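Missing here: one protein chain of the complex. Every other protein chain is in place.
Chain naming follows the written order as A, B and C, and within any one chain the residues start at number 1.
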Amino acid sequence: MAATVAFAIADPGHWLAARLAAGSRMSNSSNGTGEVALIVGGGPGVSSSSARLFAREGMGVAVAARTPDKPVLEALEAEHGVRRYACDAREPGDVAGLFEAVSKDLGVPKLVVHNIDGRVGDIFRKPITEADPQLARETILNSTISAFLVGQHAARCMLAGDLPEDGHRGTILFTNASAAFKGYPLSGAFAAASHGKSGLAQSMARELMPQGIHVVHCPIDAAIGWTREDGTRKHWLAGETRDDDMADPDRIAETYLHLHRQHRSTWTYEAVMRPWKERW
Amino acid sequence: MAATVAFAIADPGHWLAARLAAGSRMSNSSNGTGEVALIVGGGPGVSSSSARLFAREGMGVAVAARTPDKPVLEALEAEHGVRRYACDAREPGDVAGLFEAVSKDLGVPKLVVHNIDGRVGDIFRKPITEADPQLARETILNSTISAFLVGQHAARCMLAGDLPEDGHRGTILFTNASAAFKGYPLSGAFAAASHGKSGLAQSMARELMPQGIHVVHCPIDAAIGWTREDGTRKHWLAGETRDDDMADPDRIAETYLHLHRQHRSTWTYEAVMRPWKERW
Amino acid sequence: MAATVAFAIADPGHWLAARLAAGSRMSNSSNGTGEVALIVGGGPGVSSSSARLFAREGMGVAVAARTPDKPVLEALEAEHGVRRYACDAREPGDVAGLFEAVSKDLGVPKLVVHNIDGRVGDIFRKPITEADPQLARETILNSTISAFLVGQHAARCMLAGDLPEDGHRGTILFTNASAAFKGYPLSGAFAAASHGKSGLAQSMARELMPQGIHVVHCPIDAAIGWTREDGTRKHWLAGETRDDDMADPDRIAETYLHLHRQHRSTWTYEAVMRPWKERW
Partner (left out) sequence: MAATVAFAIADPGHWLAARLAAGSRMSNSSNGTGEVALIVGGGPGVSSSSARLFAREGMGVAVAARTPDKPVLEALEAEHGVRRYACDAREPGDVAGLFEAVSKDLGVPKLVVHNIDGRVGDIFRKPITEADPQLARETILNSTISAFLVGQHAARCMLAGDLPEDGHRGTILFTNASAAFKGYPLSGAFAAASHGKSGLAQSMARELMPQGIHVVHCPIDAAIGWTREDGTRKHWLAGETRDDDMADPDRIAETYLHLHRQHRSTWTYEAVMRPWKERW
C-alpha cells in the first residue's frame, strides 16, 4: 500500500483556500518567496514553529508525519497553509514517495529539516542492563535510519536541478539532542541514535557542501517548551518553563532560518542551542 | 602615559558630524537603536564589516586598535560614524581606560567583539624547533591575554547595570581561527594562543551565561577575503577569492548580529564559519 | 533454533587438548590467570592478535564470529587454546546464548572486546545519493546494534558477581574506527554506525564506571595490517605496510591489555591509536 500521500487530498480545494489565505498574511520577503521547505517529523514544538515561520517568510511548506491528522498539524494547514503528508520515515519507499509528492505538489524543496527524536516510550532512562533490545533498535531506526533516508532524497532532489546563481542548491538541517555530543548515563540507545545522526550529518556536510548543499546539525541542549494556548510554555516531562529555562521552539526556528540564509562563503555546520541557565 | 583615548578627540565636532550623517543612513530598526557595540582589534576585515553593519543597524559603534589612525578606520569614522580608540589590548591599564572612555562617550557597550588574531610576522609557518620563543610569547599575549582583559572588562560593565527585561545583559563575542579546535603543524604558538582563547571563552560562557551575558566563540575556518575598491575580494597571503572560497567578512558580521540577537532561551555558544569548498 | 553453540563441541576433547597445550606456553603472570576474555567478531587482525596475547597472559579466551570455522580461528584454537563460538551479534537471542555458553564453558568473562566494523561490501565509498538504504541499515545493525547487545550482556554478567577487592568488575572494550569522531565524505552509513557505537560506549562508560566496570573506546585511525605467513604486513584494500604506516594489531592488543589492567583510580575511557605517519 502506498503510504505517502498528501493528507486530506480528498479535498484539495480546502488546502488551496488555506494556502491562499495564509499567503495574504505572508511578508513579501523576496528571500523566501517561491522556496519550498519540507519538515519531516511533525509535532507541536520545533516542527510547528519552523513551519509557521517559513510560511510567514513566503515559503511553500510541507510537513510529513506518521500521523498527519493530529490537531496541531491540522492547525498548521488551516492557519498557515502548510501541506501535510503521511510518511513513515524509516521506510525507503515512504521517503521516496514523500519527496516525489512534495516536488510535484509544491516544487523541489530547498530547505529540508529532519526533526525526529526517535525515542519510544519505554526506552527513557533505562539502565543498559534493562533496556529492551527491540526498543533500542527502534530508537536507532527511527532516528538514524530516517535521517539517512531523508538526507539521501533531499540531496538527490537538490543535486538534480540547475545550479542557482548564488551557488546554494539548498539546506539540509538535522535537529538533534545533546546526546549527539555527550553520551549520558541511562540512555545508551538514544546516545547511539543521536551520535549516529551526528556522524551521518558530518559526513554529508563534508561530501555535499562542496556541491552547493548546506548541511546543518543543530543539537538542542535543553528540554523544548512550546507556547500553550494559555501563554505558558511547557515540556511534557520537564514541567513548566520559568525564566526561559527551556528552549523556545519559535526561537530555534529563527536560527534555522538564519542558517538557511547564510552565504556560502561562511556556512556554519553546527549550532548547539541551549538556554542561558542550562548546565553543560 | 595614558594610552587609551578617543582618537581625534581634538575635533569632537568632526566625529559628531560624521555620526549624525551616518545616523541618517541608519535603518530605523528598533532592535539596535541605542545599543553600543565595541570592537577590539581594527582592520579591514571582520572588524570593519562588523562596524559597518552594527552602525547601519542603529548602534553606536566604537573600534579600538593599537594604531587607530589607519585609513581603513578613518573611513569607518567618516562614512559610518564609528568612533576610534587607541588601545594596546595586552595592557590592563589600556583596556580599563578603553571601557571607561567608551562608556562615557557612547554608553555602556552591550556587544563587545574581540577580534585579535595575535600572530606576529615571523611566527608564521615555523617548525617548533625554529620558532622564536619571544615571538611565541608575544603571540600568546596578543591573543589570549588580550581576550582575558577585554572579556573581564566587558563582563564588569555588563554586570554593573540593571537587568533588562529580556534578561540579556549583553554579548561578548570572540573571533577565533580553526587553530582554536585543531592544532596544525608548523604553528605551535598560534595553536596555543587560539586554543587558549577558546578555553577562556568556554569558561566565561559557563560562568556568565547564567548571569545574563551571552558569550560567543566564532572560529573562522578560512582565509578572510574582504572586498577591495575594485570589487575583488582578496587575502594578503592566500591570494584572490574565487567562487566564494574565502570567508566574506560582511557575511561573518551578519551571523555575529544574529547571534547577538538570539533569545536567551536558545543561545548558541559556538559557531564555526567556513566556505562551502573548505576542507575540514 | 539455537544459533550460539561452542563450535566443534562435537569434539570437546580436541579443544581441551589444545587448551592444555596452550597453557603450557602461558606465562605464569598472576595478573591474568583465571580471567576469561571474550572477543566478539573474529578475523585475522585485532581479534586474533588480542586472542593470542590474552591467552599468552593466562586468560581463558573465547572468540565469537558468524562463521567460526574460518582457518584463522581454527588456528587460534589449535595453537592458543582459544574457544570458538558461532554468533550473529545482531540477534538478541544469539548474544544471550553466547554469554551463557561462555560463562558455563570458561567462566564469566572479565574482559569483553567488541570488534565488529559492520560495513558490508557495496557500502564502501558510496556517495550519499547512491548508497543502498538496505546496506546502510545492515551496516548500522552490524555495528551499533551488535555493540548494544554485547555491551548489555557483558554488563549483566559483570554486575551479577561479587565485587572484587580491587573494585574492578571487568572491562568492556569497543574497537572503533576514525569514523567514530570524524564523518568523512562518501561514507555516511559508516559514519553513522561508528558514531553510534561511540555514543553508546560513552553512555555506558558514564553509567557503568561508577559500578566498577571499565568501559573503553578505541578508535583505530588507520588501516590495520596484520603479519602474513611470509612476514609482510598487509591490508586487503590499502596494500602492503611500509615503515609501520599501518596499525599492527599485535600492538593494538598490547594497549588493550594495558587498558584492561589500569587501576580504577586512573581509568582511560578513550584511546585513539594511529601510525606515526598518519595524517589527522
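The rule is simple: a contact is a pair of C-beta atoms (placed from the backbone, for glycine too) under 8 Å apart; a residue touches a chain by one contact, two chains touch by 3 or more.
Small disclaimer: the values here were computed from a predicted structure and weren't measured.
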### Summary
Among displayed chains, the one left out touches B, C
### Task
Give the residue, chosen from B:G58, B:G151 or B:G170, that touches the chain omitted from the document.
B:G151
### Touch with the omitted chain, as defined above, among C:V120, C:L135 or C:M209
C:M209
### Message
Out of B:N142, B:S187 or B:T241, which residue would touch the omitted chain in the full complex?
### Response
B:S187
### Summary
Absent-chain interface residues of subunit C come out as 167, 206, 209-210, 212, 214, 220, 222, 241, 243-248, 251-252, 254-255, 258, 262-277, 280
### Task
Could you list which residues of subunit B touch the chain missing from the display?
92, 127-129, 131, 133-134, 136-137, 140-141, 144-145, 147-149, 151-152, 155-156, 159, 179-180, 182-208
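The definition used in the following text is that only the chains that are shown with their structure count from here on.
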### Message
Per-chain Cα mean versus the mean over all protein Cα atoms: which chain has them closest together?
### Response
A
#### Entry: Copies subunit A and subunit C touch via same or different residues, half shared test
same
### Query
So which chain is farthest from subunit C, going by the mean of the CA atoms in each chain?
B
## Note on the structure
Superposing the Cα trace of subunit A on that of its twin subunit B calls for a rotation in degrees, to the nearest 5, of 180
### Query
Once you find the CA centre of subunit B and the CA centre of subunit C, what distance in Å lies between them?
49
### Message
Nearest whole angstrom, what separates the Cα centre of subunit A from the Cα centre of subunit B?
### Response
33
## Note on the structure
The positions of subunit A in contact with two or more other chains are 206
